[in-house]
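A protein chain is absent from this complex, but the other protein chains hold their places.
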Amino acid sequence: MFLHSLYLIAIIVEAITAALAAGRRNMDWVGVCTLGCVTALGGGSVRDVLLGNHPLAWVEHPFYLLITGGTALLTIFISRFLHHLRKLFLFLDAVGLVVFTLIGCNVAITLTMPFIIIIASGMITGCVGGVLRDILCADIPLLFRQELYAVVSALTGLIYTVGLCAGLNNELMMTLAMSSGLALRLMALRFGWGMPKFIYTKNLH
Amino acid sequence: MFLHSLYLIAIIVEAITAALAAGRRNMDWVGVCTLGCVTALGGGSVRDVLLGNHPLAWVEHPFYLLITGGTALLTIFISRFLHHLRKLFLFLDAVGLVVFTLIGCNVAITLTMPFIIIIASGMITGCVGGVLRDILCADIPLLFRQELYAVVSALTGLIYTVGLCAGLNNELMMTLAMSSGLALRLMALRFGWGMPKFIYTKNLH
Partner (left out) sequence: MFLHSLYLIAIIVEAITAALAAGRRNMDWVGVCTLGCVTALGGGSVRDVLLGNHPLAWVEHPFYLLITGGTALLTIFISRFLHHLRKLFLFLDAVGLVVFTLIGCNVAITLTMPFIIIIASGMITGCVGGVLRDILCADIPLLFRQELYAVVSALTGLIYTVGLCAGLNNELMMTLAMSSGLALRLMALRFGWGMPKFIYTKNLH
């Protein structure tokens, strides 16, 4: 129940940040709306398509389409006030990342997937929405340059799944994984931590 | 039967316009052929993958692959004559949009999907092929800047589905939805109507 409330907040936040990304590229309202839906619901959709887990969440609950598309459109009219809330947004985006990750892990656990696929399912759910957003913006995914984004998702999923495997309480592990992931992401944002870059200048051809 | 004939015309037209887009980027014959198939059949494929509706149309009827790939290749040799037919192509492209939309709605209706998913299914079928084409061309999708393209698809699906829900005749609603969608699209092209743009210049980070 608590996770579900957080999920609704997470998809709303993702829709808003995607709408602002659309605005930065001067897209029209159709682009804003599409980018909002795809970013907020795309990670879970790719996960379910890859795992063969039908029906997809938004097909079963079309309400998710309305709320993300509607939020994205609403963002157009409130965008001037959002800049003052940017710290709140970065925080809520971090919450969304760990919530998406835990939901993705849970879906794979319900499907009795092996350990590595549970972690991968969490990471796909947490990270792929933003990758789809960047593909639709014709950019190299921010995920590949961003402050520990994927690492936070991997760590959150690892702590949660290892705890469950060790027979620990589900609520306890969820709280522990969320707070660890959230703490790491906020510290990464605060101190500008990132993964090392790989610079290669030669051509194989 | 009538819808099926229109479907064949629609995938041929989409393959031709995709082949010309490939030519504008100096792609080789492989690119022309691939872009033709993906643009013409991609919308329906994404819809079926998201709805879990197997087998996909072109897997069941591989003939569709041959006709779209073949048309795209043929376009290379007849491209010099096509410019004089550009008004015809814009008209046929609009026909394709509403035909794809109605087929997408019908697929979702057959799967007894909820109302919003029927509309979404029509829009995905009508619009996603062009989005895939633009992704493969490394461009921001034209859909996000184009004259009421997605809006026409949404309106066509809405009129059709609301009419069916109200118990009206299928053929009647199909004709009504097609002519309304077509009229709106042609007027949008004629008068340059588009959705308003969202311009946002700040960075959240």
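Lettered A and B in written order, each chain numbered from 1.
Keep in mind that, in the parts below, contacts are C-beta pairs under 8 Å (C-beta built on N, C-alpha and C of every residue); 3 or more make two chains touch, one makes a residue touch a chain.
This is a predicted model, so every value here is computed, not measured.
> Considering the whole complex, which of B:2, B:29 or B:193 touches the chain not shown?
Result: among the candidates, B:29 touches the missing chain.
> Using the touch definition up top, pick the residue from B:5, B:79, B:170 or B:203 that touches the left-out chain.
Once the missing chain is taken into account, the touching residue is B:79.
> Under the stated touch rule, tell me which residues of subunit A contact the chain that is not displayed.
49-52, 113-117, 120, 131, 135, 138-141, 143-145, 149-151, 194-205
> Spell out, residue by residue, where the missing chain touches subunit B.
17, 19-20, 22-32, 34-35, 45, 49, 54-56, 59, 62, 65-66, 76, 79, 82-83, 86, 89-90, 135-138
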